[in-house]
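Of the protein chains in this complex, one is absent; all others appear in place.
Entry: chain A
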Amino acid sequence: MIRSLSTKSCSRRVAAALSSSCSGKRFNSASTTPTPAPIPAAGDRKLPPLSPRTRDFLARLIRVDQAGELGADLIYSGQHAVFKRTRPDLEPLIAHMWDQEVYHHKTFDALQTTHRVRPSVFSPLWTVAAYGLGVGTAVMGKEAAMACTLAVETVIGGHYNDQLRELVALIESEAAVAEDGRASEELRELAKMVSRFRDDELEHLETAVEHDAEKARPYILLTETIKAGCRAAVWTAERF
């Protein structure tokens, strides 16, 4: 499962498109506050307007990712609420993943306000459903909670990868027509962020496998149901 999501396929193009500045630096989120969305200094060159199609794509990207990170934040918050009582040994692990998700969530909130993207209409529903999923699976036990993480992160990681592919293509086409051959800082920062968050999500996926996610019973039923739910939520949040 991890292998099927391997980042290799697009990592080389990402690296080329994003140039050097962030390569190799491991991202430490636990104690940092979100970087504000990239806003170029006044007097920076302004590129020609983005096409409506591109603006639509970026708006959907930010809306669905914000909703996704809201969900992830609340799933871990639900699991944390249960595990801190029932399994104190797992608490630090969940807290670490939760911290990362909180950071992702805040970052996308900042992007949403900067870029004036409408948040998902169903955010109250995502809030309740995600917290419920977190609490529910944690009550079922460690394996079920890890299987939930595995299912969610599989869908989210794959979805980030799809977005990254489109973003990289967008950056390449923008760079091809730019006077100085460079795409806008704004898009490159966004792609860097998406690829960094994708890596974090896949790290959570590995953690879940290491912690016996596959021993959950009924494994297939649990993971496939959650995956289907996530895909439905992604479809909805992109549009509404």
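Definition applied: contacts are C-beta pairs under 8 Å (C-beta built on N, C-alpha and C of every residue); 3 or more make two chains touch, one makes a residue touch a chain; residues count from 1.
Definition applied: contacts and distances are computed from a predicted model.
Enquirer: For the chain that is missing from this picture, which UniProt protein name fits: "AP-3 complex subunit delta", "Electron transfer flavoprotein subunit beta", "V-type proton ATPase subunit a" or "Ubiquinone biosynthesis protein"?
Expert: Listed in its UniProt record, the absent chain's protein name reads "Ubiquinone biosynthesis protein".
Enquirer: Can you work out which residue in A:Gln100, A:Ser184 or A:Thr223 touches the chain that's missing from view?
Expert: A:Ser184
Enquirer: Which residue from A:Ile62, A:Leu133, A:Cys148 or A:Ile226 sits in contact with the chain not drawn here?
Expert: Here the residue in touch with the unshown chain is A:Ile62.
Enquirer: Touch as defined at the start, partner being the missing chain; which of A:Leu50, A:Ala95 or A:Ala129 qualifies?
Expert: Reading the full complex, the residue touching the unseen chain is A:Leu50.
Enquirer: Of A:Gln79, A:Gln112 or A:Asn161, which one is in contact with the hidden chain?
Expert: Here the residue in touch with the unshown chain is A:Gln112.
Enquirer: Could I get the residues of chain A that touch the absent chain, sorted low to high?
Expert: Within chain A, the residues that touch the unshown chain are 37-40, 44, 46-50, 52, 54-59, 62, 66, 70, 109, 112-119, 121, 123-124, 127, 184-186, 240.
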